[in-house]
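So the structure is just underneath, and the comments pick up after that.
Yeah, one chain of the complex is gone here, protein chain that is, but the others are all in their spots.
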Amino acid sequence: MGMSDLVGYRGYEPVIGLEVHCELDTLTKMFCGCPNSFGDAPNTNTCPVCLALPGSLPVVNEKAVELAARIGLALHCEVRSSIFHRKNYFYPDMPKDYQISQYDEPINVNGWLELPASGVRIEIERAHMEEDTGKTTHVGGGGRIHDSSFSLVDYNRAGVPLVEIVSRPDIHSSEQARQYVSELRMLLVSIGASKARMEEGSLRVDANVSVRPEGSGALGTRCEIKNLNSLRSLVRAIEYEIERQVDLVSTGQVVVQQTRHWDEAGGRTIALRSKEEAHDYRYFPEPDLVRLDFDSDRVARIAGALPPTPEQRRARIMSLFDTSTGADLVATIVEMGLDVLVISAIEHGVVPDRALSRTANEAAARVEDALNLDPGTYARLLMMEQDGKLTPTQTKAVLQAMMDSGGEPESIASTMGFEAMEPDAMVSVVTGIVDAHPDEWQRYRDGESKLAQFFVGQVMKATRGKANGKEVIAALDKLKADAL
Amino acid sequence: MRASAGDVSAQVRQGRVSATSITERYLEAIESFDGKLHAFLTVMAGYAVEQATRIDKLVEMGKDPGPLAGVPVAIKDNLCTRGILTTCASRILENWRPPYSATVVKKLERAGAVIVGKTNMDEFAMGSSTENSAFGVTRNPYDADRVPGGSSGGSAAAVASGLSVVALGSDTGGSIRQPAALCGVVGMKPTYGMVSRYGLVAFASSLDQIGPFGTTVEDVALIFSVIAGHDPRDSTSLKVRRDVDTGSLVLAPAGVAASGQEGTADAPDGPMLDEDAYIWPAGHSLLDGAIEGLRIGVLEEITSDAAPDVRRRVEEAAAALVSLGATVEEVSIPELHYALGAYYLIAPAEASSNLARYDGIRYGLRVDAEDVTSMMSRTRSGGFGSEVKRRIMLGTYALSAGYYDAYYGQAQRVRAVLVDAFAAVYRDYDVLIGATTPATAFGVGEKTGDPLAMYLSDVCTIPSNLAGHPAISVPFGAGDDGLPVGVQVLAPALGEPVMFRVAAAIESAARSLPPPPVCFADGMGVQSDMGDGHA
Partner (left out) sequence: MDKDDLADTPGNRISREQVAHIARLARLDLSDEELDIYTDQLCAVLDHAAQVSSIDTSSVSAASNPLSAANVVREDRPAACIDRDEVLSMAPEAEDGMFKVPRIMEDEP
């Protein structure tokens, strides 16, 4: 076995394109005023339009268009005038038996997303608007579709606005795919376009996977994998599919172009059952809707109000530091959404390192609670520490209390009895300790500097943690200098 | 003589006759006469009496019930009526009661109209004879062996026979004008977008328009003024206002509310009291204005191939307009030769998609089967009639992979060519006139075996649908067989005012046709002095 067989995929390069569907975070559906709401009782969010009752007509949700344009702008796409098409196919979860989608004139084209770790740019072919389908529950046969005796359909989700983001086949590993979806998910949340919760289905991924001999420029036959409901499934399914395809082509067999379903329990992809004619979608322009025009003014207006992307948020924090060390930490902080705390603290005068470390340690340990902190209040707490009004230990205690039940750092500190020591009082405590330990003091004076920790510990004990360690050391050093 | 909407409404508003008594007379008439015609699929007796009672109460309280106070209206069975059967004359919707009403139905009710029933039609409005109804053919009131035309044959027959004062139909390729011509009444298709399609069961979305039938141009204009206006529930609905100085219709600038009833979709039900909301505030001023000086073209492509007796009526109408001072010339738009072909690609294509939703899951018929795909196929095969299936097949083919550009795409481009060709002609002419139908009413069963022959009967009406323009058919005497002939007036988009004016002039020049043998002519309870046609 040659070297090239031991690394990567036995001499083959995977070529992966991803189609990410995200539900837009609107109050109402794409074409009617029914609530866009997850988890309600079945068929309670329906009306003549989203049930496709005869005679009903769609009207476009203005907010959905705005959010779609935001996605396009955040992905560096060209945002353009667009029209809707009908995609015709019969399926029980689709009330009209056609889906209103965008075909050859989508709202967003030609953008890119940069992967934060590697800086690799994945090109975006298009990001178009469409409507979601209903949900089908299969009854009997263990819930498996083909074994079930009947199915039940809930149309609450039918007509929920979606944007489908289609990447070019620029992805070459399952890890890159994971990074792409992860970054995209963060971006969608960051700009307020989608809740992007994979576990609730508001972010869904289909992967187009093919393999080709390393160094080849040609594209192999691809398979589309559906039902990737988590990042873990995405990685596993792509890995499985790459191995399956490499097994085929490396033994002289061919990959058949088909749509496959990820079987999470079985850990494998399975070819879908659908008939050939199902793929003749007979697209034609939706006659019940009119053109959506976008001129440069409107694009500029939306761009002007676009919340920052994760990329911009990371760059913002990094710009506040002198060096680029800590990039991984910054990426984590942004991913957690805690960057606002860091930035607020720094803007209030907290030293960047302190702002980052408090946030990365104490706040990040309790992300959900930390996200509820008011950034300005958080900054005041860190300033109290920086000004010596609170010791690190006290600061941590106050922060825990703020994350437990909110409140102002000043009053919490006061309630906890964390009155900062007056410098004179602290110096007199230090002097007392030095006097009580003459041997140690002599050794310290002779250069045994590690004994500083001994004195700090003694002072802390005497002050029940109120003293500031750095200040204690400063006082020791002053005593030492004075004694010379 | 058959009652007019204007008269009925005036009498009811003045308290001289109650809406209830009028309603009851019409309901009785439907019961006595409709057995011969089968114009109605559903008679809304209880509902109509309720509406009439409500109107009488308003009159008693001194409130204005609206410009259609107490006027009996029949509506085509493809218009949704809340809680009342809406079948589209199809087995697949045989028992369907919509949970909502069409915008036009709400507008009629707010104007005080009394909806007396739902009329027969070709299934899903696909047809030209009303023979494609799943529930039996409607007969022409002038000759029971002839068709009333279609697809709105029930509405045309109801108005012609006096079983309703006015009616609504829908016109996708002539489905109002053609039956109006064959039944000797006035029928009009508005500019595309003038009347909301919300609640009209779609046939071909880019061509469908709802419009009125009446015995006079004045009644048709009155109904039009009530049902027209912007509707936020229909994205293709236009925002139009009437220019006070010129009387013409103009598109309101984007973002400005139109003068029609605005945003009524969620408004509480109740009579429209503010007549200013209607496009013609003064009621009938749209018929005012001279014919003198108008430039009128006789459109060759919808006239020269018509039967000689029909052609003579068009020539007489043209002569009458000349005598009123109009300039009348023959004009040709050769591109119209392609209109029928384009129509029979576009309309079935849209229909194939619009009718996909009848899948046996949410409403309507279900024919059971082992799996869902078989259930859908059996339901649709069992529920749709042969003409509907034919058009679904045609449309599916025209949209399918490899054929789209040659068929549907090309047809839409032809449509753009037609729009341009009309625009060029309307630079020189105010309106065009011509035949509404190639001939008078044909016999029941005469064309059912030959779809293409049936389709050709729409050749004169289709151009206006493709262009999105308004057109009206006005009865103009009879053909050699004594059956009604219609003359059509075509106008450019938003040209309804001049179209109505010319239509009224043609109407007053027409040799009046005797009422049909099957006719209720005593709606107001006042003995007719014109003979009632019962003899």
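Each chain gets a letter, A and B, in the order it is written, and its residues are counted from 1.
Note that in this section a residue touches a chain if its C-beta (ideal position, glycine included) is under 8 Å from a C-beta of that chain, and two chains touch if they have at least 3 such contacts.
In this text the structure is predicted, and so the values were computed from the model without any measurement.
**Q** Given that one chain is not shown, which residue among B:468, B:486 or B:515 touches it?
**A** Looking across B:468, B:486 or B:515, the contact with the absent chain belongs to B:468.
**Q** Among B:85, B:144 or B:417, which one touches the chain that has been omitted from the display?
**A** B:417
**Q** I'm checking contacts with the chain that's been left out. Which of B:57, B:337 or B:511 qualifies?
**A** Only one of B:57, B:337 or B:511 touches the chain omitted from view, namely B:337.
**Q** Could you tell which one of A:279, A:301, A:461 or A:478 touches the chain left off the display?
**A** Considering all chains, including the one not shown, the answer is A:279.
**Q** Which parts of subunit A are in contact with the chain that was left out?
**A** For subunit A, the residues touching the absent chain are 26-28, 32-35, 41-48, 51, 59-65, 81, 89-93, 133, 136-138, 145-146, 148-155, 259, 261, 272-275, 277-280, 282, 285, 287, 289-293.
**Q** Write the list of subunit B residues that the hidden chain touches.
**A** The missing chain touches subunit B at positions 96-97, 99-100, 191-193, 206, 232, 235-236, 238-239, 251, 254, 266, 335, 337-338, 340-342, 344-345, 352, 356, 359-366, 368-378, 380-381, 384, 386, 389-390, 392-394, 396-398, 400-403, 405-407, 409-417, 419-420, 451-452, 455, 467-468, 493-494.
Everything below uses one rule, namely that only the chains that are shown with their structure count from here on.
**Q** Quick check: how many Å separate the C-alpha centres of subunit A and subunit B?
**A** The answer is 56 Å.
**Q** Which residues of subunit B touch subunit A in the complex?
**A** 78-80, 86, 88, 93, 96, 98-100, 102, 197-202, 204-206, 232-236, 349-350, 352-353, 356-357, 359, 361-363, 372-373, 376, 396, 399-401, 404, 408
**Q** Mind pulling up the subunit A residues that touch subunit B in the complex?
**A** Of all residues in subunit A, those touching subunit B are 48, 51-60, 86, 88, 90, 92, 95-98, 151, 153, 155, 280, 282-284, 287-290.
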